[in-house]
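First the structure, then my questions, so here it is.
The complex appears here minus one protein chain, its other protein chains still in place.
Residue numbering begins at 1 within each chain, and the chains themselves are lettered A and B in the order written.
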Amino acid sequence: MTHPAHLHPDRLFPASEPARSVARELYPAVRDLPIVSPHGHTDPAWFAGNARFSTPTALFLTPDHYVLRMLRSRGLSYDALGIPRKDGKSIETDGRAAWRLFASNYHLFAGTPSKTWIDHSLHAVFGITEELSAATADSIYDAIDSQLGTPELLPRAILDRFNVEVITTTEFALDRLPHHHSMEADGYLGRVRTTYRPDDVTNPERAGWIDRIREFAELTGENISTWNGLLNAHRRRREFFRRFGAVATDHGVPTAQTADLAPIEKQALLDRLLTGQYSNEDADLFRAQMMTEMAGLAVEDGLVMQLHAGARRNTDPSLLAERGADLGADIPSRVNYVDGLQPLLARFGNEPNLRLIMFTLDETNYARELAPMAGFWPSLLIGPPWWFHDSPQGIRRYLDQVVETAGFYNLAGFNDDTRALLSIPARHDVWRREVCGFLGRWVGENRLSKSSAEEIARHLSYQAAKDAYRIA
Amino acid sequence: MTHPAHLHPDRLFPASEPARSVARELYPAVRDLPIVSPHGHTDPAWFAGNARFSTPTALFLTPDHYVLRMLRSRGLSYDALGIPRKDGKSIETDGRAAWRLFASNYHLFAGTPSKTWIDHSLHAVFGITEELSAATADSIYDAIDSQLGTPELLPRAILDRFNVEVITTTEFALDRLPHHHSMEADGYLGRVRTTYRPDDVTNPERAGWIDRIREFAELTGENISTWNGLLNAHRRRREFFRRFGAVATDHGVPTAQTADLAPIEKQALLDRLLTGQYSNEDADLFRAQMMTEMAGLAVEDGLVMQLHAGARRNTDPSLLAERGADLGADIPSRVNYVDGLQPLLARFGNEPNLRLIMFTLDETNYARELAPMAGFWPSLLIGPPWWFHDSPQGIRRYLDQVVETAGFYNLAGFNDDTRALLSIPARHDVWRREVCGFLGRWVGENRLSKSSAEEIARHLSYQAAKDAYRIA
Partner (left out) sequence: MTHPAHLHPDRLFPASEPARSVARELYPAVRDLPIVSPHGHTDPAWFAGNARFSTPTALFLTPDHYVLRMLRSRGLSYDALGIPRKDGKSIETDGRAAWRLFASNYHLFAGTPSKTWIDHSLHAVFGITEELSAATADSIYDAIDSQLGTPELLPRAILDRFNVEVITTTEFALDRLPHHHSMEADGYLGRVRTTYRPDDVTNPERAGWIDRIREFAELTGENISTWNGLLNAHRRRREFFRRFGAVATDHGVPTAQTADLAPIEKQALLDRLLTGQYSNEDADLFRAQMMTEMAGLAVEDGLVMQLHAGARRNTDPSLLAERGADLGADIPSRVNYVDGLQPLLARFGNEPNLRLIMFTLDETNYARELAPMAGFWPSLLIGPPWWFHDSPQGIRRYLDQVVETAGFYNLAGFNDDTRALLSIPARHDVWRREVCGFLGRWVGENRLSKSSAEEIARHLSYQAAKDAYRIA
């Protein structure tokens, strides 16, 4: 039997022997391991409400900024793709028309992970083996649409079908977690968990910070005008999030900078911020100091700390004004983890209860910073390749550059980090294939025994994530 | 039949199956496609005058700073290699003696693209299959020399023989384009085109800028003491260059910094510059602002904008004083495209008529900056690997790092960017071989279908450059 290349059962494995055979031998033992998804951005409403997805376009196109940005880069307009405008001007509202536009430009995705994920989803979820194109646009649209109403396509059924053992969502500090509340009530909590992401109150440069910090005070009953009160407010919210399954916090920061100020300096900084009269440097310093405070609170309560450093957000101001954030205009920037984490690590780096997982969009960090740091500090682990780098070549560069210095056991396994539910099994599958391919190459070069490779493949596919995130 | 390794018909293809066979299948369909050379530094006098090249040394050695620098790095003197001195002191003037020195050190070039290009030229142009060495120095010199006088070796015949469909030269803003004028007269213009490179008037740190900016005013009849007059002068020269076939502008800049000042700030900056009393920061800011102005003019007239960022020029001041520029002392430096282009893109990034092609000497830009940016902005394309990185491994790192995020269709195809006429077919051949090898590996890993690979190979070998540069 021949397979179309985009669904070939050996896809991504090394092309040449003997690495290819080793990868093929390793893969079956990891292919069907449960999925642990300890960091991501799926909507908890899906799992709480378990309602059907509306249309193929709403499932695959409109919310996927990876796809949207590529189409935009080749001149397609967000109006024609049906992306809402703030000014209410007319956009394409026919989902099928937007879908056709997407399908007829699908060749643009050749070689991208987006295509790999979509092809995988169409096949694994909907049984579609034809490739998306102008010619197949309608038939594929209809095939998806007809299945979306079936019980097998409801969100919880999808978690079952793909053997998702645990999945975490990500909520801001002020979020009341209504969906997790409802899942607590019906016993689904635990399989779905929240994550504490306090960027809304730790980043003074987000619009509306001063209002939110006041809401933070009201919500927690703490006096956030003192530094200790502010920390107490975080303590309360962390405790609240832990009740709803949180095992981790997450921090999206432009740089990896941390700080360790004296108490009097911290209070003076907070005082300036609360007046609204502060400089950009004050905002930077507050974010930096808050990272060290979060590490201190992590030592207290054991939540695993995630640092996602290096995204320059909203680089297209006109798009932001026109339609909002998260539409593809975030671009990586340089990150300096060595100097950045120094104050935090000097303070808490040897605390047995601290665990900090480092993510970066700057691949030069891998060999120069992350691997040496994780290979020394007991508190540090290296997160998997993130965002633009969560791709076959991205995973290869990552393993190439971190393993020799950090070993395999200072890695945090895999995160899918996605908003797109159906891409989760596809992304985990790419990771598992690439891990098998990497190990296959090394076994082929007599650098690892096959038994050691089997153990490592299983670890990186499943247990590493549970260990890293302290998921029992 | 056996081939010497340096001329093996499979050279550069993947060594192992199945990638090797796929590359061998893909290559014949692209090998003989016409050459489109949309950016380079050949001398327009060659094509206008169509006179014979003088000697083998003048053809292969003296003008090739890649070759000269390597010989110098191993202790050979530029005097002995016949490179003219400004002080008129004696240098080697016997071309054959310099050639022998080059030939007897040819082993130093093992593994370099220079050797690949020279070997290719000696074979494809002169039918020479022996490798250059002390032993073959004279016989190869004589073989070249005897052919240089034949009609087949005249510049236009070389363009014919290698199927060069279009080639662009690069001239400064004040250049009167006499050779293009003469080609307009004899109907050769169009196959040979100029490119507008206004660094001579946009970079106040080039010696003699103030004199040239006055000449710019005289030449255009514009009052360059006002900002609008300065832009009008550029408008006139761009129009003049377009008459001589220009489809693009080119900007050699130390950094990718751009600026978007208010009108009053621009005028104040220009005022300071014209007095001659200005700081390094003023010069930086002027260059940065001029890039944004050039983008604005490109929106008006449709010329494609090329940014070549990151060369630190003339790092050997004694060599510069002794013999001048372009003798191998230019070294790459770090580039920050994300922050650098921000002002320009915020202003013009979504203009449908803007096209900006990004080149860098800092490979860390590929995955972190160029691919994410080109995968979002409709105005941006990624130029091919440039200068030191225009090499087999350089092309592999480039494709590895840009394709997954930018796709294949946000790439600008290939540029040879050379002063060495005979290296043009050699360089395009290396690119085409590497593209076939890259695609062969991915087909071998079942990541692309063979039909998709064929389409992409043809696109990247020919059509991509025509599309990128708007060559009809």
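Note that a contact is a pair of C-beta atoms (placed from the backbone, for glycine too) under 8 Å apart; a residue touches a chain by one contact, two chains touch by 3 or more.
Computed from a prediction, not measured in an experiment: that's the story for all the values here.
> Which listed residue (B:A48, B:V125, B:L270 or B:L361) would be found touching the missing chain in the intact complex?
Of all options in B:A48, B:V125, B:L270 or B:L361, contact with the hidden chain holds for B:L361.
> Of B:S16, B:Q147 or B:S182, which one is in contact with the hidden chain?
Only one listed residue reaches the unshown chain, and that is B:S16.
> Touching the left-out chain: which of A:A48, A:L327, A:A367 or A:V430?
A:A367
> Which one touches the absent chain: A:T112, A:Q289, A:N336 or A:S461?
Of the listed residues, the one touching the omitted chain is A:N336.
> Which chain B residues would touch the chain omitted from the figure, given the whole complex?
3-6, 8, 10-16, 69-70, 72-75, 107-113, 116, 312, 315-319, 328-329, 331-334, 361-364, 388-389, 391-394, 397
> Could you please point out the chain A residues that touch the chain left off the display?
Interface with the chain not displayed, on the chain A side: 16-19, 336, 338-339, 342, 345-346, 349-350, 352, 364, 367-369, 371-378, 380, 400-401, 403-410, 441-450, 452, 455-456.
Here is the rule we go by: only the chains that are shown with their structure count from here on.
> For chain A versus chain B, what separation do you get between their C-alpha means, in angstrom?
Their C-alpha centroids are separated by 40 Å.
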